[in-house]
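Please see the structure below; I have some questions.
A single protein chain has been omitted from the complex, and every remaining protein chain is retained in its original position.
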């Protein structure tokens, strides 16, 4: 057991810190807040990704031959944590960088790699994912969007929901049913779909927070060339599942830092609101601190295991359960500390931190639903980790 | 809504209070503690029941024609609460009084009523119940104890577990399988079995508390005359289920008072241990007080509903979930307040209240298992109250 | 003994259910939430015509003079349909006036409040917010009151000051209102700034309105009970029809347990609320602690119910389109209004332990 960074890990971290010091404007958030319009904001973020790419920091986990730097899992964690710690902007091409890119590297043809990978890294092309459907959420394999072969094209019809970055995306990693007669996990195929194709309709999906972070995608007779199949036809479940496992295992690293920074802020607030001397508040804060530490340590153990040659497996559900439920408890605690001020939203002169806490409180409800509900995660642990019979 | 007792309810309560003042020795617990041996202790309690019977307070809910006084549900609650409040001894024939007797009144023959009821009231004969089996707990209808007809007798073979008062009982309300070919809820029959019959073996079942509150019953070729069938042959599920519902609905009344008295004691302890000024302790105590109040109010509502002509139904599971989980939270809180002293058992000069808290802490774990696990209770609410599909 | 509604209480509840569900369909509620005040004059007038605005005002002053259990029953129905606007604040403020004003002032003020012609709210919290009346620090009538419910649509603000209770004209000189946009958009909050604001002194001691605040707390609990029932109903209905893995999701044990816990919480909230109303109505010695029991219990129970409702819906529960979040937002506001759970538990410790 050695939690010190190795010399090469230290070198990686210091290099990144230096690059961030040189390239990340300390007042970028103020600049960003002044930009009007979603599209213009997005272009700002895309320019940031381009900068990251030019600095050689995009897609660090990708093999060198595809433009990455073959970073170890520990380096990936360092990267995520450092970016979060520096408060750097999100990379708008995150889905391409973390999910579509790696899946393409594993399953793609040479032509696909040639066509897509470089542009994913640079942010020139943005990707989204079309997985969930109105009737295929927890039961993803029940999806009904169909693709039927018509000469050298698939004709796609159906609907997807909960698509992040759908409105901004140039391409979509889309899971469709190509064999309606096969058992439900068979007969699926992954298609790489040009979002500018005729018949693709992107609509905003408004969440309970009031924001439209997600989209619904509608496909009406959309023609996709057969060369855009990723992996093999009717092998889409195996192609997609790797993406999902990866999502569950790695989503936590950034969140850990985000929660930790929020926690530090709430300690500050408790002090400035005169509540830090209150024993009840101290207990709540300390318990939350302990939970955050445990989450961090669980993640470090999991990443170390993966670094020792494992791939993300079903035990990633432990991380997913932990961070999602912790964030909900944390947001509740923050509300309790802020008292009636906690409910005030963006734009009120009385709100704390311009109402971000209120937004975070609502947004956290989604944590135990997105990327697999807590119920599904527990049943995954029961069945795939503990070896109990399947129960759904 | 009127929570005042009516004149007749007041009269009932005052009559009972007067009777208790006249008949319950204030130092009975000290007397009782001096009695050596389980059997002798039991005889003391039986004598108490006889006294209660002579005073006209045994089986008050039974119709007058069978020796009861046809008490309303509210009067029954008053009775249970007053007995608990006075710290009166338990009635050792409680299963006969509350469960077997009423079931016999509903389903029994004239001869059975003649033979059994009076002796149940007086405590001359003690009853136990043979329901659960090693392989039939939550799935009670899966029970395997068989009874096969041989002339005018049933021959009983099998095993029962978790039988309260088994070692003291003269009779047993036994559920057996009489038709092995019928679907599992059919083909059951309730037999009234003389515990002195050859082939009945009663063994102690030691709990995690170290006590042997329950027994295992073994039946080997036990002969039971056909006239001892309660209700109809192969209709045993319907006979038994009424008993179970009644148990769930009414068990809470006495427990409410017991928890309330314990709570008052723990407030005293918190004060004497110098912890009552601690804001964290005050929060815990107040939250527990609120929970106990809510339990009491829930019960009052449920009893009022039953008094208005309802029979105990599946919504009784609300009470069962509430009191069992509350008692567990309460015992945990008590431990937290007592600190390291809480773990000391009976016989230590340092233990608080001679270790009763330690016993109660362990015993409370059984609450969410006995009389239907919390899991089963929630599924009963889901299916039978909320109308969701059956899930087990 | 009978813990249940009497025939006349049932009558009140049924007519409340009929009225509120007919006049406040959820589409209308959503529309009002998007407005600046969440208040519609026509709807208010209709509501007032049925007498609902005068529920806590004695008949002698033109109100309905209902017993508090009846008022709670009506407010449970209002909560079920998420009635937006100043009803709760008005009932609380009028109860306060009825409790503490002189006979002359009551005769002058209450009739127009009973008919809904005039609307009132109340102001307790200050920049360092506390529901402990002993902590009220603002002099009369100079300074700031925050988190005042629906102040923008009212005529009067019953204002607690360190010099006692004052009735202040909401639109009068020296009174400035600033919106405090918050999570629950069905009931708008304002900051009220008083600058040498003229006020009519109703009482010299704030304790004269403690009972009115307890009534307000209880009615808020009643509203929330109705909201919890509605979240449960919506959820049960959804999980019966929504299918995954070839069956209704309501057939899965983990989903059933979410619903069962909502049921336990909702029924318990109802028991606690009705007892609080009854105890206040009967002036039982435990009335104040009964109110704190209800408020502290429901703060947690309502959050659990909201959380479970969203969770049992899956992704659909996280959408704007689904009504659950409207109730969820109100549950959030509920937690701190009239004092949070920590406040009420400390009050229980003082009163009952």
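We call the chains A, B and C, going by the order they appear; numbering starts again at 1 in every chain.
Quick note on the criterion: a contact is a pair of C-beta atoms (placed from the backbone, for glycine too) under 8 Å apart; a residue touches a chain by one contact, two chains touch by 3 or more.
If you're wondering where the values come from, they're calculated on a predicted model, not measured in any experiment.
**Q** With touch defined as in the header, list the contact partners of the absent chain among those displayed.
**A** A, B, C
**Q** Kindly state which of the options A:39, A:90, A:272 or A:391 is in contact with the chain not pictured.
**A** In the complete complex, the chain left out is touched by residue A:391.
**Q** Which of A:285, A:337 or A:362 sits in contact with the chain that's absent?
**A** A:285
**Q** Tell me which stretches of chain C touch the chain missing from the display.
**A** Within chain C, the residues touching the omitted chain are 252-254, 257.
**Q** On chain A, where is the contact patch with the chain that was removed from view?
**A** Those residues of chain A that touch the unshown chain are 1-6, 9, 74, 267, 276, 279, 282-283, 285-287, 289-291, 293-294, 297-298, 300-301, 303-305, 307-308, 318, 321-322, 375, 377-379, 381-383, 385-392.
**Q** Take the complete complex as the reference. Which residues in chain B touch the chain that isn't displayed?
**A** So the residues of chain B touching the missing chain come out as 132, 135-139, 142, 161-162, 205-208, 210, 274, 280, 328, 332, 335-336, 339-351, 358, 361-362, 365-366, 368-370, 373-375, 378-379, 391-392.
Convention: only the chains that are shown with their structure count from here on.
**Q** Looking at CA centres, what chain is most distant from chain B?
**A** A
**Q** Could you tell me the distance, in whole angstrom, between the mean C-alpha positions of chain B and chain C?
**A** Result: the chain centres lie 41 Å from each other.
**Q** Can you check how far apart chain A and chain B are, centre to centre, with Cα atoms defining each centre and the answer in Å?
**A** Chain centres of chain A and chain B, defined by C-alpha means, are spaced 53 Å apart.
**Q** Which residues of chain B are in contact with two or more other chains?
**A** 279, 283
**Q** Can you list the chain C residues in contact with two or more other chains?
**A** Within chain C, the residues that touch at least two other chains are 252-253, 255, 342.
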